[in-house]
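Of the protein chains in this complex, all but one are displayed in their positions.
Labels run A and B following the written order; every chain starts at residue 1.
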Amino acid sequence: MSERAGARYAVGDRVRVRPGDPDHHTRAPRYVRGHAGEIVARLGEWALPDASAAGIIAPETCYAVRFAAADLFGGGEHTVTVDLWESYLDRA
Amino acid sequence: MGGQTGFGAVPAGDDGSAGFGADWEAHVYALAAVLRQRGLFNSDELRDAIERLPPAEYLGTSYWARWLAAIETLVAEKGLA
Partner (left out) sequence: MTGHDHDHGGHDHGEHGDLPVAARVRRLEERLIAAGNATDSEIDAVLARLYDSAAPVNGARMAARAWTDPDYRGLLLSDGNAAAAELGFGPLTYQLRVVANTAGLHNMIVCTLCSCYPISLLGPSPGWYKSFAYRSRAVREPRAVLREFGVTLAGDVRIAVWDSTSEARYMVLPSRPAGTEGMDADALTGVVTRNGLIGTAVA
C-alpha cells in the first residue's frame, strides 16, 4: 500500500472512536463510539459526511477499523469492522 | 441502529427477488440519483434528511417512503421545485 502523505494512522494502529453524540449528521455508529479497535485497512480520502451534510466538501482519510464484539456488546465472539473517517479517531 | 435491541426476527423471506416492490420505489431511487447527478444535493444531505425525519415517521414508514420524504424535505429546503 503506497504512503499517503497526511494520513495519520497506519494498518495495525490501535485507535479509539471519539465519544459524544453530535446533533449533526455523522457516520460513526453509536455502537462504536468510545470503543477501541485496530486499523485493518487504509481506505480512500473521501469527503467527511458531517461536512457534506452541511454542503461543505472536506476530504479525509477513511480507515477500516476492527472491533471485538465482546468489547462493543459485552458478549459475542465475532468481530465487527467499521469504516471510520480520521477525525472520528484518536490514538488508543 | 447497530446493536439496538427489540426489533425482532429478521424478515428473511422478504427477499425482493423481483427487485423493487413497486414501481414508485424505483422511481424514488431514480429521482434521488438524478438530483445527485445534477449536484443539487449529495448523498450525505439525503441521509441527513432521512435522519431528521421525526422518530415516529422514521420508524413507522417503509424504507422508500423515508427516501421520498427526505427528497421532499430537501426539495423544499433548497427551493428545487
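By definition in this document, a contact is a pair of C-beta atoms (placed from the backbone, for glycine too) under 8 Å apart; a residue touches a chain by one contact, two chains touch by 3 or more.
Since this is a predicted model, take the numbers as computed values, not measurements.
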Omitted chain's touching partners, listed by label: A, B
Selected residue (touches chain absent from view) among A:Leu43, A:Ile56 or A:Ala92: A:Leu43
Those residues of chain B which, in the complete complex, touch the missing chain: 1-17, 19-24, 26-31, 33-35, 37-38, 40, 47, 50, 53-54, 57, 59, 61, 63, 65, 68-69, 71-73, 75-77, 80-81
Chain A residues that touch the omitted chain in the full complex: 27-29, 31, 41, 43-44, 46, 62, 64, 69, 72-73, 76-85
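Definition applied: only the chains that are shown with their structure count from here on.
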Residues of chain B defined as touching chain A within the complex: 2-3, 42-45, 47-48, 51
Complex contact set, residues of chain A against chain B: 24-25, 27, 29-31, 47, 49-50, 52-53, 55, 72-73, 80
